Each structure stands twice: as structure tokens, then as C-alpha cells.
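As you look at this complex, bear in mind that one protein chain is not there, while each of the others sits in place.
Moving on to subunit A:
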Amino acid sequence: MASKFWTQGGSDTEEEETDIEDEIENGGAGETTAAAAGSRYLQTNASDSDDSDGQKRVVRSAKDKRFEEMASTVDQMKNAMKINDWVSLQESFDKINKQLEKVMRVTESDRVPNLYIKCLVMLEDFLAEALANKEAKKKMSSSNHKALNAMKQKLKKNNKQYEELINKYRENPESEEEKFEDEDEDEDEDESGSELEDPSQIAAESSDEDDEGEDVDDDDADGAWEKKLSKKEKLMDREFKKDPSEITWDTVNKKFKEVVAARGRKGTGKFEQVEQLTFLTKVAKTPAQKLEILFSVISAQFDVNPGLSGHMPINVWKKCVQNMLVILDILVQYPNIVVDDMVEPDENETQKGADYDGTIRVWGNLVAFLERIDNEFFKSLQCIDPHTREYVERLRDEPLFLVLAQNVQEYLERIGDLKSAAKVALRRVELVYYKPQEVYDAMRQLAVLSEDGEKDGDETKVEETRGTSAFVVTPELVSRKLTFPENSRALMDILVTLIYKSGDERTKARAMLCDIYHHALFDEFSIARDLLLMSHLQDTIQHMDVSTQILFNRAMAQVGLCAFRVGLIAEGHGCLSELYSGGRVKELLAQGVSQSRYHEKTPEQERLERRRQMPYHMHINLELLEAVHLICAMLLEVPNMAANSLDAKRKVISKTFRRLLEVSERQPFTGPPENVRDHVMAATRALCKGDFQKAFDVINSLDVWKLLRNRESVLEMLKAKIKEEALRTYLFTYCSSYDTLGLDQLTKMFDLSDAQIHSIVSKMLVNEELHASWDQPTRCIIFHDVEYSRLQALAFQLTEKLSILAESNERAVEARFGGGGLDLPLRRRDNQEYAAGTSGGGGGRWPDLSYNQGRQGSSGRAAYTGGGRPLALGQASRDRSSQSRGTGGYSGRAGSGMRGYQMDASARMVSLSRGVRG
């Protein structure tokens, strides 16, 4: 037992272990050549009896390993005590403290292991004894004496932290011992060989603890947890067990204050506190008190969360939700209880019983708790690897939260706190808005399915909480069921209407964005666009917080996708081009961190950015987005390039696309397309030659299309568009080579009907893009040779430059005198002007919107007739109006308008990036 090996090896091991954690096994094996080639585990179980037990070599978890290390250290300490060797005792003590840290880390709890406490008690006692024994002290060697004194200091300091636990242990060591006796059948002979009195008793116990610890650890951490819990309950019970009638409100209140006061203090276990408070809820005397304690329980549960970036443990989260539901139960049952966080409630407010008539004020904030719970849910989804089962499991918890949110909202509406209700509604909206109908249906089904299972679980749980000694029984008044409308749109409408009515500015903006996103998801482009324009979010979004800006970007992306699906290429491009102009799509949509080569982000920024990330299931598919963006750009840019082949610089619709094209043209050899970009570039090359079939085939071969719901119709539309643009490109490119061109030949070449070709060509003629005329009898296009003189061309260029200059001058002046946002007044004025043009139905914004919708059908391709310019959302309506009025000077205005928009966009992106960085 008193093996020499340990007293010698002690110091070596210590060094090794502190330095090289990972190599513990190697180090251990290397250093102990003496200890036969046995495994580390055999060694650490230093007691001979264990060896004789013939323990097999087992692979153990890190947790077990740590516990064993600790146990072995305790053994060492015992040995040192026996020979009164304070030097090695001191070393061992340092070691055990280090090991404690490791254990805590591994078990991820802040519960100090019993083993450690036991060891501390043992040391304390031994120390007291040693100090008492003056004679022995005198006999000690000087080094030993010094160590003794040092140990005295250290232990005193150290034990202060664990005072409470130690006292608890001292109070009822026997109960523990009994338990150990029961558990450990194979009591070993150590006990008999003990010659020390009290400490040795404990020491012996703790040596048993080795085996015991193993057993416990083999089960689970939860097992240990349960045991401890029962112990605690015993403790608590002892205080309250006397007689239910003896427990008064005062005792409960006192205990409650005591527990709450311990919050955040060093050495207060967070789990422990939750448990204690949970126990208190059971013995609470009045509903108000129970409510108060429940609020504290939830706060304590939030405290369990280890850090800002980590998320709350899932089981705690679920308990938290349950607690919230209980709170609601109470609130519903006793409508005279008011929850408020504004006023400091009277000390004895909660004393008023259930039969009290007046209002009882209890401190708390339901909305804040709800938001916190939602945030924790969001964070957990951010942290969990989306490709694991765990993630899916976690997603299944969503209905749980939705139920809670629904109930909280109902409650708040009932008590008339609409502002808070709007906040809660927003949380619900944010969980629903990104779900297509399919996903929504699946969620509903899940909610229905889990209901049965949930019910069982619920009942047992309720039984459990109620079974013991709940003084205030709260029946489940609030439904635990989700009541969903059939259609997600219907749900959105209800929630959004509420928010618009009573939400604050930010809530409304966010709800609006979610609404837009949802509409876009359901292919309702015109509604989504109108909402976007009506809300003027484009103007104000720069001043909002980053997460709202991200939401805005997401909504824009979705609107762009939607425009593409319904065949509005120009609009789609308008929405998407700004996202792609900076090359930081991932960052803008918060779907990943983009690495910039030019400036390193500080860890701080990176952490911030990581915290903003969208969970995986909310992502917009980036490949699809890129494909749509590039295809839109291609359809607009290719004919544009063909039309302005002479000076390519002049009108650039999509800079991104141009750049990509240049890169791909520089390649000496073009291989078969691999990614989205390659595909679009290959299609572009074909389209430039007017080969629509090849272009379509290449694009069709992209596999992102399977992500579209109505894939067939979209591809059909795409094919029609490609044909059309191919025709236009062909005409632009080769018009100079023809004198006349037959309609029949064109129909054959482009597989389009006579009428279609006629309309396309006529449109080009009207817009003076093509200098030609129809010869009806012979069904031919006759080309005229009209070329601008150089001077004319230059003059055009000059006017364009001038208009830019004038525009930016105007903006500068507005900025100086306008006060608000840079471009806000400009936009407004346009709107008014426009409203006036539409027979001024009151000059408000609604009439012009309805007008807009009315025109939608008749000028379906109004943007297209606008010379293939990218009419961004804001300008689309404007151009249409000016065209329908047939005013002159159209091109100039459209051009400037477009540019203005792009500038806005760039400004916005800048601001966002500022937000990202700053």
C-alpha cells in the first residue's frame, strides 16, 4: 500500500501531466518503466486490490480517465498522510486542483465532484490533527515543516470556495457512506489496515470512491446528477419536510431570497440553483409567489448558458419552455396577477393569496424571456452541424416554441399589450416566413403527430411536478397544441396585420421584409415589389441594424428569384445585381464567412459575423442565386453588347457579367463547363452567335433547376426568352450584312412564330435600336444604312455625362438642404410626379400602386421595351409611366434613373459593409 513508487514518482508525474495533457498516456507509460508494461488505468488504480481484481484493459471516455486520475491522486495523498510526508502531500494537492479543472471541463458542469470535496475534508482534518500534535511537529524535518505551513495556508484559501459543500458533506457523511456500502459490495481490505482515526476513515471511504466513481461514470453523468439531486432534495426537504402546514409564505420567501442572492456568486452551481428554485416552486404558497419563483427559475436557466457564443443546453431549453407555459397557466388562471418589469413591486406583494381580489404585481417580462428563448433556439441551430441528425432533431423543437409564442401572444392581446404582442408576433413571423408551403405543411404534420407523444410525456411530467408536494396546483389552462391555419399565407397575414397595427418601427420594418420575402417565395412578384416600394425600405435600410439589413438582402434576393421565375428578367437582374456587385454574397446574406485577401478581420469582427450567420435551413441556395443572376445578366447584356459593339464601354448593364466574360475570353482553351459560371459563359458564347438551341441546352444542363418548384414552366419561359434575345442579338450583330431579311427565314432560324418575330422586330424599330422598316407585301425587313456621325455620337455621350453630373449635383444640394437621407426627397418627388400623371387619385401612394398593377398585364415587357436597360425596381414603374404618356426625353431620364439607383445600391452596400466591419 505505502508503495515507494508513488512517493517518488509523484513529482515526475506532476510535471508531465501539467505540461503534456495529450501525451498523458505515453508519458505515463514511459515514466513508469517500473510499473510493468501495464496500462495506464491499472497504474492509476494504484491500490493492490484493484490489480488483483484482474481488471481488464478497457477503453474509457475522457471523463472516466479524468476521474481516475483524480482518484489516484487522492490515493497518493492518503499514502503521504500515512508517512506524514507533507512535501509530497503539498505536491499532490496542487495536482488535484489542476485535475479538478480538467474534470470540470470534461463533465461540462460546474458541480464539484464529491471525491474532491471528500479529499478536502480529509486534508482539513489531517491538518488539524497534525497541528495539534506539537511534538510530532518538532520532530519534522525543516522541509517537511515548511511544507506543512504552506499547506495550511493553501488549504485555508482553497477551502473557502467550497465551504458550503464541505459543510454539507460534514453534516451527513454517514448517508453517503451508507450509500457506498450498499453500492460497493467488494469492499476491500484497506479499511481494516487503517490506523488513523477520523481522517483515515474518510480516506478509506474515498479509496472506495475510486471504484464507486468508476461505476458512476460508467453509467452516465446523468446518473451522478440524479443522485446528487436526490441528496439535495433531501436537504431541502429536511427544511420543509416537517409538515406542509408548517411551511409559511415567509419561510419560502426567505429561502427564495437566499437562493436568488447566491446567484452569480462564486461557487454557486448554476444547475444547483435551478434545482433549488424548481423545488421552491413546488412549495410556493401563493400563485403569485410561484410565479415569481418561476421567473427566477427561467432566469437561472438562462444563466446555465456557458457563454455568449455557445447555446443553452437543449434539455434546459425545453424545461425553460415548459416553465414559460406554466407561467402562462398561472396568469390565465389568476387574471388579477399582472406581470410588469417597470415598477419595483412591493416586498410582500406575493403574499396575497389566490383569493385576493385586487391586482397583484409581479416583476417579470414575458416578451424578453420569449425573445431570449427564441435567440437561444436560433443560436443552437447556428452551432449544430447542419448535416447531423441532431440538427433535424433540434428543428423539431420549433413547434414547441411556436406554441409558446402563440400562447404568449394570445395572453398579451388579451391583456391589451399590443405592442409586446407585436414583438411576439414578429418572432413567429420570423420562424415562418422562409418556409415554402411544403415545409410549412410538414411542420404542421409534425405538430399534429407529436401531439400524441407530447401528451403522454406532458402528463407524466406534470404528474411528476405535481406529485410531490405542489401547494399551488396549476391546471393546464393554456393549450399545448398548435393551432395553425391551413395556409402559411393566412398565418402570415394575421400576424403581419397585427404588427403593422401596433408594432414599433423596427418590428414593422422586419415584418414587412418577412412579408416581402414570403410573397416572393410564393411567386407573387407584383405584391412583393409593391410592398417594397410602398414601404420605402430601400431608402431607410441603411440606417437600420445589421441583422435587418441582412434580412433586407435576403428579401431582395428572394424577390429577384421570384422575378426570374415569373419571367421578369430585367427586374430580376435589378434585384440581384447589387448583391453580386461586391463579390461578397455570402457575407451579405449571412450564409458563410467570406475570406478577403486584402484585409484581415480581427477575431472580434469574425466572432460578430459568426453570430450573425443564418442557420442552414434558412439559406437561400447560392448556386441557384448565382445562376439566376448570371442568366438574367446574360439575357440583358448579350443583345446590349451586340447593339453597342462599336464602343463597348458605353452602356454596361452588368459589370460583374462583363468581367466574367472577359476572364473567360482570355482563356486560351475553354474546357467543358463545370460550375455555374462556366455554364453561363458557354451559353453566352452560343447566344452571341445567335445559337439559341445550344445556349439553352447548356443552361438546361445545370442541376440547380431541380431546386425550383415549377421547373418545367420556368425552363419553358427561359427558352422563350433565350430565343427572343438570340433573335435580337442576331439582328444587331448582322444587320449591317443584310439589305433585306425575310420573315420566313427568321422564323425558321429561331423557331419563333411570325407574330412573335414581328412584334420583337417592330419593338426594336420603334425604339430606334434597329434602323430598318417592314416591307409588308414581301414579308421582309429592309435595313437602312444609318450611322451616327462621330460628332453626333460624341454629343450623345456628352449629354449622358452631363445628366450624370446634373443628377449628382442635385443630390449634393439635396443632401445639404434636405436634411434626411441622400436620395429620399428625390424618390418622393418622383412618386408624386407619377401620381399626378395617373390622374392624381388623391396623390397618395395607393392609387399609383393600383395603377401600376393594372398596367402590369398590358405592358408585360415594359422594361424590355425600354431598350433593354436594367430597370431596377424603383424605376420600372416610372419608366412605364413616362412611356405611356409618350413624353420625350425618355432615354435620358431612364438612364439617369437607373444610374441613380445603382448609386443607391452601392451606397447601401458600403454601409452594410461598414456595419459588418464596424
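Everything below uses one rule, namely that contacts are C-beta pairs under 8 Å (C-beta built on N, C-alpha and C of every residue); 3 or more make two chains touch, one makes a residue touch a chain; residues count from 1.
Here, contacts and distances are computed from a predicted model.
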The chain not rendered here carries, per UniProt and among "Eukaryotic translation initiation factor 3 subunit H", "Cell cycle checkpoint control protein RAD9A", "Cystatin LXN-type domain-containing protein" or "pyruvate dehydrogenase (acetyl-transferring)", the name "Eukaryotic translation initiation factor 3 subunit H"
Which residue among A:S581, A:N644 or A:S808 touches the omitted chain?
-> A:S808
May I ask you to list the residues on subunit A that touch the chain which is not drawn?
-> 789-791, 794-795, 797-798, 801-802, 804-805, 808-809, 811-812, 815-816
